[in-house]
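All protein chains of the complex are present and in place, except for one that has been dropped.
The chains carry the letters A, B and C, assigned in the order they are written, with residues numbered from 1 in each.
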Amino acid sequence: MRYSIFSLLSQTLQGHKGWTPAWRDPAPKPEYDVIIIGGGGHGLATAHYLASRHGISNVAVLEKGYLGSGNVGRNTTIIRSNYLLPGNTPFYELSMKLWEGLEQDLNYNAMVSQRGVLNLYHSDAQRDAFARRGNAMRLAGVDAELLGTEQVRPMLPYLDFDNARFPIQGGLLQRRGGSARHDAVAWGFARAADSRGVDMIQNCEVTGITMAGGRAIGVETSRGPIRAKKIAMAVAGNSSRVAAMAGMRLPIETHVLQAFVSEGLKPLIEGVVTFGAGHFYISQSDKGGLVFGGDIDGYNSYAQRGNLPVIEDVMESAMALWPGLGRVRMLRHWGGVMDMSMDGSPIIDTTPVEGLYLNAGWCYGGFKATPASGFCFAHLIATGQPHPVATAYRLDRFATGRVIDEKGAGAQPNLH
Amino acid sequence: MAETATTSTAVSWTQHGAWADIAQAGQLGAAGPAGVTAILQGGFGLATLIATPGGAPALSGLVESRTGITLPATPTIVSGASHDAIWSGPEQWLLRAATHDGFAELLEALSVQAAVSEQSDARAAVRLSGPQIRDALAKGVMLDLHPAAFAVGDTALTSIAHIGVHLWRLTDEPDGSVFEIMVARSMVGSFWSWFAASAAEFGCQVSIDRSTGRG
Amino acid sequence: MRITCPHCGARDAQEFSYLGAADPKRPEGMAASEAAMATYVYQRDNPAGVHRELWYHGAGCHAWLVVSRDTRTHAITAVEPAKARKAGATA
Partner (left out) sequence: MSAQPFRLASGGLIDRGHQLDFSFDGKSYGGYAGDTLASALLANGVRLVGRSFKYHRPRGFLSAGPEEPNALVELRSGARREPNTRATVVELFAGLDAASQNRWPSLAFDLLSINRLVSPALVAGFYYKTFMWPASFWEKLYEPLIRRAAGLGRAAGAEDPDQYEKAFAFCDLLVIGGGPAGLAAALAAGRSGARVILCDEDFRLGGRLLAEKREIGGKPASEWLAATLAELESLPEVRIVPRTTVFGLYDHGIYGAVERVADHLPEPPAHQPRQRGWRIHAKRAILAAGALERPIVFAGNDRPGVMLAGAVRAYVNRHGVLPGRESVLFTAGDDGWTTARDIAAAGGKIAAIVDSRPADPARKALADKLGARLFAGGAVMGARGGRQLSGVTIRDASGVVTELSCDLLAVSNGWNPTLHLTSHQNGKPAWDETLQCFVPGSLPADLAVAGSAAGRFTLAQALEDGARLGRQAATEAGLAATASEPAPTTDPETTGLSPVWRVSGGKGKAFVDYQNDVTDKDVELAAREGFRPVEHLKRYTTLGMATDQGKTSNLSGLAIMAEQTAKTIPQTGTTTFRPPYTPVAIGALAGHHRGKEFRPVRLAPTHDWSKEQGAVFVESGPWLRAQYYPRPGEADWLTTVNREVKAVRASVGICDVSTLGKIDIQGADAAEFLERVYINGWKALPVGKARYGLMLREDGFVMDDGTTSRLGDSHFLMTTTTANAGKVMQHLEFCHQVLWPELDVRMVSVSEQWAQVAIAGPKARETLRGVVDPEYVLSNEALPYLAARSVTVGGGIQARLFRISFSGELAYELAVPADYGDAMMRALMQAGASFGITPYGTEALGVMRIEKGHVAGNELNGQTTARDLGLGRMMSSKKDFVGRLMAGRQALVEQERPALVGFRPVEPGQRLRAGAHFIGTGQQAVMENDEGYMTSVAYSPHLKHWMGLGLIKGGAARIGERVRAYDPVRNGDVVVEICSPVFVDPEGARLHG
């Protein structure tokens, strides 16, 4: 059923008895045109765009848990396209444009909110590096403004401008950046894909990839074997495990990233702010919780939980940036497993195994990429060609040297 | 201008020790009987010794013949009348002399058996004691300093408040345990800021060891 | 986490920095191929299970260690100095 203020009011009069399930709960069919492994944000978005843009709806999304149970439901909800390198910027800008029209496209309010993303800088060298990035964004048609302290101070009067170890000198602002309600993104894509006939199959874990003549022809699952013409992996932190089922090793390590939310507070901060002298970023959700995070814990982990050193590091950065947070209480923290690629940028590509497609390496930036990732992955699956904004996301770029290393950190995932 | 126009004797080459302008003698924090005592150290000679591959026993023998102390194979400190050998990594030690007298010659002699790198000015050292010293240290030391877990002579390389430190436990004094901490010279200001904040609630008596005429 | 440094004893993981998988071997010498080196530099097993990995005791004794750790539970089953391992392997 279509969602609108009218349907809401009409249901209100009926005591909300007439709402129907947001998606069906089908049993897997024996065969599909496309199987998408992973019912997270990227997998669901891929399904939606396959069905809505390419007319391919004989598709199953296989999810080992519940829909949206991966990183799409455990991130800090930031959306932005403030990238430096030409391999990245147009892709993330496509994503931003898709965010901007998402609610109408999906008939679902994912609460996309463009309240701005401000990256603070604390030295002349950092200012120049941010200017380089801001200028690259402008060249790619993305909005970017370089602010000085005199502009940042009135926006964020509570920050430590006067007694900081690393004084704030200004910031790079993308006004179109912001946040979205993460679960709603997954649910919106799932509902839209379902409405076009895509089967969303929960509690269905892929345990093997069936090969014939060097080609992937199906999957073994906890709910039985399923055949498919094309098999697409969108399993984030589990990419290496699934790829191993087809005999592949990937340029990926799986790491844990923690995130934090405070108790609900009346509005304190409008957009997203990142601290440039440590690992810290913060925003405030529509419900009032401050949502914040920092660096990855820094070691391979599939455990979905982190440890105190990074928690304390995040809190130290919080206090260094904003000493008024001392009495604000952290309500909850959790960890997600990140598919950290060796250059910090993603992979959307075919693989050496025919019929098998890979979408991985999102590091801790996967949420903002969700729409474009699905859009470009669907394009690749449907046409066999990379989408023009995703041509740099090749799997062979590590061998050729065409790495996309935004930070210049080298082949060490925990430094990206 | 002639090379001899100015001579270095025109300026007195006064030493400016690691603790200069960082900490002063006196009581900090709470008034009353001090729970913590800090004595700022200076004037010692210090060098890193790294044995040649397989050469640790020979080096230890050489050190012993010159100073009377052997080099510890585990994270401990071996103290003699005028020298300490402080474990600082596998086959690596800090050799400390109470004074600079003869230290350069000693290092020269040891360099046949070891890579020797002088570090006399690279570290600030402070000797800590008092009934509440463990409570104060617990605010930054990520190690178990309980008497049973960290015995007299034990040493550790670790960090406090994001600052690398080298610490060890000396022989007990009548009023309790004694620790010594060495910290990189450039970070002694931040170290002291942490220490002063951590010891303040107990009251801390600070003095400067001028026995060697430096500090 | 706590890592028991074979030299220093049990320490908070905060004292160490992490590099990654310990098992890939650097292709040495002028005869090594670019492809082999690219595999060494970039490709990872990334197992969900026991992982042999390199940690550096930077705040301690400066030893590089090979730690066997389960990436699902973080349980550590072995820690050995990287130097000894290599010496053992070539002996």
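Methods note: a residue touches a chain if its C-beta (ideal position, glycine included) is under 8 Å from a C-beta of that chain, and two chains touch if they have at least 3 such contacts.
These numbers were taken from a predicted model, which means no experiment stands behind them.
Every visible chain touched by the undisplayed chain in the complete complex is listed here: A, B, C. From the set A:Gly43, A:Gly134 or A:Pro371, the residue in touch with the chain omitted from the display is A:Gly134, counting the whole complex. Against the chain not shown here, chain C presents residues 1-2, 12, 17, 19, 26-30, 32-34, 37-38, 40-41, 54, 56, 58, 62-64, 74, 76, 81-83, 86-87, 90.
Touch with the hidden chain on the side of chain A covers residues 3-5, 7-9, 12, 15-17, 19-23, 25, 65-69, 73, 86, 89-90, 101, 103-104, 107-115, 122-123, 125, 127-136, 138-141, 144-146, 158, 160, 163-167, 172, 181, 183-184, 187-188, 202, 262-268, 277-278, 284, 286-288, 303-305, 307-308, 311-312, 315-320, 323-334, 397, 399-403, 405, 407-411. Where chain B meets the chain that is not shown, the touching residues are 1, 3-18, 20-21, 29-30, 48, 50, 52-53, 92, 104, 115, 117-123, 138-144, 146, 149, 161-163, 184-187, 189-191, 193-194, 197-198, 200-201.
As a working rule, only the chains that are shown with their structure count from here on.
Separating the centre of chain B from that of chain C, both taken as means of CA atoms, is a distance of 32 Å. Separation between the centroids of chain A and chain C, computed from CA atoms only, is 30 Å.
In chain C, the residues that touch at least two other chains are 12, 14. Of all residues in chain C, those touching chain B in their complex are 7-9, 11-12, 14-15, 59-63, 81, 83. On the side of chain C, the complex with chain A involves touching residues 1, 12-14, 17-21, 34-35, 38, 41-48, 51, 53, 69, 71-74. Only residues 238, 240-241, 244, 249-254, 298-303, 307, 309, 342, 398-399, 411-414 of chain A touch chain C when the two sit together in their complex.
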